[in-house]
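Yeah, one chain of the complex is gone here, protein chain that is, but the others are all in their spots.
Showing chain A:
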């Protein structure tokens, strides 16, 4: 910086400085106390305390002082705390025990915490303390490596908008109360969970839902707003005593669905029981459809056909073949694709893109068949797709 530049430095008013500080990780913010005596305690009024992975490993490398640092920051901090996050890598939290996290949570509840992110591995799943379940200021809750076992009188989080659970154990009863007792919930993400097998969703404001893991049954009861649903079922065993019309039940309750991902195990789930030729009520809002199909399973194909026939407004369609089926031979079932897309009276009009995501070893005849999907519509474009799934949904 030249002398001239130094002279015309514009001084930013305090409220703008605070705004900048709120975008910095806590480690950076705390370091500003060294700038001058005026800055020494400025950080203590910052409402967001974020100990991200970089920060935690930096603190942990300093002779296991992490515990002391977080205690110190919470003690010196002045004012309300909007957000508290700890994200650690494995082994960084050696010196931290569940008693310490319990103490921090108790403190945060008194500060009316709104956003809580706990992504910590302390050598075992951390048991969420009961006091957190009475914290009604929570808007966003993200828990990883935790056991969620609320007291029996727990009725849900009345203000909660977003819930993310990854690698958590939750009892069936607790899960039901979490979902059905949080009426403002808009976003739900579940990844690798255990302790419950039935997912029953009664959430009038839910807009986004994503599952990755194993469950036996799923039902939507009161979800008029749900626009995006991604089902990444990792395993499904057809149970004879299960629901007999999964497909009908599911789509009947998702009138606003715009975007969905259905993996092959979830297709299997939808295929168990009655599969009609068309849904009684078409999915008028469905625009983006990502399907992972086992082309050797006729029942799955029939579900896909039913969905396509019932979705007149598809703009983006992606088809993917699961990796495990790399040696799959093309069966007669695969040919129904050609029929579907080449018939003059074809019900499906793809307006923007059909995306074919090739697997390394996918059967070349199958690829040829898929590429011939170009016939689907003059506007449709078939592309070989190498990007990630998330890119597909955002593009």
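Of note:
Note that in this section contacts are C-beta pairs under 8 Å (C-beta built on N, C-alpha and C of every residue); 3 or more make two chains touch, one makes a residue touch a chain; residues count from 1.
Here is the rule we go by: contacts and distances are computed from a predicted model.
Per its UniProt record, the hidden chain corresponds to "SKP1-like protein" from the list "SKP1-like protein", "ER membrane protein complex subunit 5", "DNA replication complex GINS protein SLD5" or "Geranylgeranyl transferase type-2 subunit alpha". Counting the whole complex, the residues of chain A in touch with the unshown chain are 1, 5-6, 8-13, 16-17, 19-25, 27-28, 30-40, 54, 58-59, 61-62, 65, 69.
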